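First, the structure itself, so that you have it in front of you.
Every protein chain of the complex appears in place save one, which is left out.
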Amino acid sequence: MSSTTPLAATEPGRPVIEMVHVHKWFGSFEVLRDVDLTVRQGERIVIAGPSGSGKSTLIRCINRLEKHDSGTIKVDGIELTDNLKRIDEVRREVGMVFQQFNLFPHMTILENCMLAPIWVRKMSEADARATAMNYLERVRIPEQAMKYPGQLSGGQQQRVAIARALCMNPKIMLFDEPTSALDPEMIKEVLDVMVGLADDGMTMIVVTHEMGFARQVADRVVFMDRGDIVESADPETFFNNPQNERTRTFLAQILQH
Amino acid sequence: MWPFDRALLNWSNPALRAVIYQALALIAVITLFAYFISTAHQNLQRLHITTGFDFLGNTAGFGIIQTLVPYTEESSYGRAFLVGLVNTLVVAGVGIFFATLLGFIIGIARLSTNWLIATLATIYVETLRNTPVLLQLFFWYFAILRPLPTPAQSLEPLPGVFLNNRGIVMPLPILQPSALVFFGALALALVFAYGLHRWALARRLATGQDFPSWAVGVAAILLLPGLVWIIWGAPLHLAFAEQGNFDLKGGLRLLPEFVALTLGLSLYTAAFIAEIVRAGILSVSKGQSEAAYALGLKPGQTLRFVVIPQSMRLIIPPLTSQLLNLTKNSSLAVAIGYPDLVAVFAGTVLNQTGQAIEVITITMAVYLVLSLVTSALMNIYNARAALRER
Partner (left out) sequence: MTWLRQNLFSGWGNTALTFIALWLIWGIVVPVLDWAIFSAVFSGSNRDACLGADKGACWPFIYANWDQFIYGRYPEAERWRVNLVFFLGAAGLVPLLTPRVPAKLWNVIFLLVAYPVIAVILLVGGRPGLPQVDTSYWGGLLVTLVVAVTGIVVSLPLGVLLALGRRSAMPVIRMLCIIFIEVWRGVPLVTVLFMASVMLPMFLPEGVNFDNLLRCLIGVALFSSAYMAEVVRGGLQSMPKGQEEAARALGLSYPHTMLFIILPQALRHVIPGIVNTFIGLFKDTTLVLIVGIFDLLGQVRSQLSDPNWSAPQTAVTGYVFAAAMFWIFCFGMSRYSTFMERRLNAGQQH
């Protein structure tokens, strides 16, 4: 079921993502079942759930990497349809960080970050470089600018991926299991960057298993299971007093260690 | 008394073993070669076959049906070698051009979302890859080109293009006085378009402003030579062939042997190139284009900046290998009567002089040099293009 009650401590802004009655099928398998979700400006949402629950598909529908089959999705007031111009507009305002980093291996770190600002936002090379260096400093690896992705560790690559997305000055950042592919000792450096981003007021939707991060940063934790949004609550309520049976089962499994 | 360590001479010393093995190998190889050389010497004397490369200066005494280099029956064997070599290179050059072009088209077609196109491309690739190239050459030569009608009853699929069993006859382009100005204008327009493109790119990177360099460039390429055409007349005059008593006279003639060889090799190699292109494009993981789209890049930009540079890295080495194969396969010309290097030199010249060792060694050396040069260039490319890793 859905929940649109705003529970953030600070007063959130207007809705920037509105998903209403969204369904999606892969063949005959329904991966998103009547999903309703509203995200307001400045909100930090963590989506948790077992694998196959549809969490990744949900956020990939927001920037049209997946097409939803019915229902409406509006991002910053723009409705996502087959209209290519609208899709481009949305993608410019939504940044995404992938589980597998997906840095461009044949370009330097700096070139990775400058590519989209130059060719999509039509910045000059000098401006793009300044922006890129700015964000590389923000994620604390400015000295790696001239290296290639293959020469960096996983944690460093993911931080670059975050910087690359930020160079487009997006209004919303989507994270698809950003630390799942990292060795344990590198998870913290990436989470620190994400916490910093949250503190600066970025609207974020994070699909993750890192419950510590959820407790620390999230305004709302959303639990998905088999295509449904089962429960949605602030972290306090979610972890200490989950309402739904399935949430309780999931928490019991995931919080063992 | 001995200054060196006794222990080193022990059999269990791997360094000593290595030296012994290598010495044995060298001795074996040298002995084998010595044996072969001495036996060959005996046989050559017995059969009264001359040795040495002097034969290259002797008169050839035979005709060749396609000579792109001046050659008559009084020319030397060395000149015949040159004729064969040029014929091979022409087939290789034309074949490489068409095979690459067709291979890329079919490779991309196999990835098309249009089911009909993708299936047709797959049928093409699977049919041509699984049948021997020699068979395909026979098919084109004996089953298609030779049974064409006589010159008097030539097929004419396009005006001025005649197909008959003596070959393909096309209108011969003859340069006119205005040709110099025309091609000069074309060259100028191309240089201008290229320069404009570079300038526009630099301006784009510096200021972020777009410039329609493609449109202006194409316009220049069409307009400038076009003006020359209008003012000074056409640069080329097409001389059409006419029916003579037994054959068509005039025009540009392509031998059926040449057409069969080039066509067969191009189509065959294109099937392999198509697979290489397809594998190269598929090898770029989906995540790469997803990341590019997520950043707001359009599909065309994604192809240009992300997918194609990465797939080229994986396409170029096997592509070069296939083009080298095409060049080596051109030696099959001997089976359909096209006078390439093998047919002329290792065929006719060898038969006439009997100096098998020299002739075959030279022939093999030519191909070997070609292969090694290509390998070396490919190694340089690979070293420079390799993705830098830790």
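Which chain is which? They are A and B, in the order written, and residues in each are numbered from 1.
Throughout what follows, a contact is a pair of C-beta atoms (placed from the backbone, for glycine too) under 8 Å apart; a residue touches a chain by one contact, two chains touch by 3 or more.
Predicted model, so just to flag it, every value in this text is computed and none were measured.
Asker: Taking the complete complex into account, tell me which visible chains touch the one left out.
Answerer: Listed by label, the shown chains it touches are B.
Asker: Among B:143, B:234 or B:282, choose the residue that contacts the chain missing from this document, as touch is defined above.
Answerer: The single option touching the absent chain is B:143.
Asker: Quick one: which of B:72, B:127 or B:283 touches the chain that's been left out?
Answerer: Final answer for the missing-chain contact: B:127.
Asker: Pick out which of B:13, B:112, B:209 or B:283 touches the chain that's been left out of the picture.
Answerer: B:112
Asker: Please pick, from B:13, B:39 or B:59, the residue that touches the omitted chain in the full complex.
Answerer: B:39
Asker: State which residues belonging to subunit B touch the missing partner chain.
Answerer: That gives, for subunit B, the contact residues 18, 21-22, 25-26, 29, 36, 39-40, 42-44, 46, 112-117, 120, 126-127, 129-136, 138-139, 142-143, 147, 328-329, 331-332, 334-335, 342, 346, 350, 356-357, 360, 363-364, 367-368, 370-372, 375.
Going forward, only the chains that are shown with their structure count from here on.
Asker: Please work out the Cα centroid separation of subunit A and subunit B, and write it as a whole number of Å.
Answerer: 50
Asker: Which of the residues in subunit A end up touching subunit B in this complex?
Answerer: Residue positions touching the partner: 63, 65, 88, 91-92, 94-96, 98, 100, 102-106, 115-116, 118-127, 147-148, 150-152, 161, 164-165, 168.
Asker: Given the complex with subunit A, which residues does subunit B contribute to the contact?
Answerer: My answer: residues 204-210, 285, 287-288, 290-298, 301, 305-306, 309-310, 313, 387-390.
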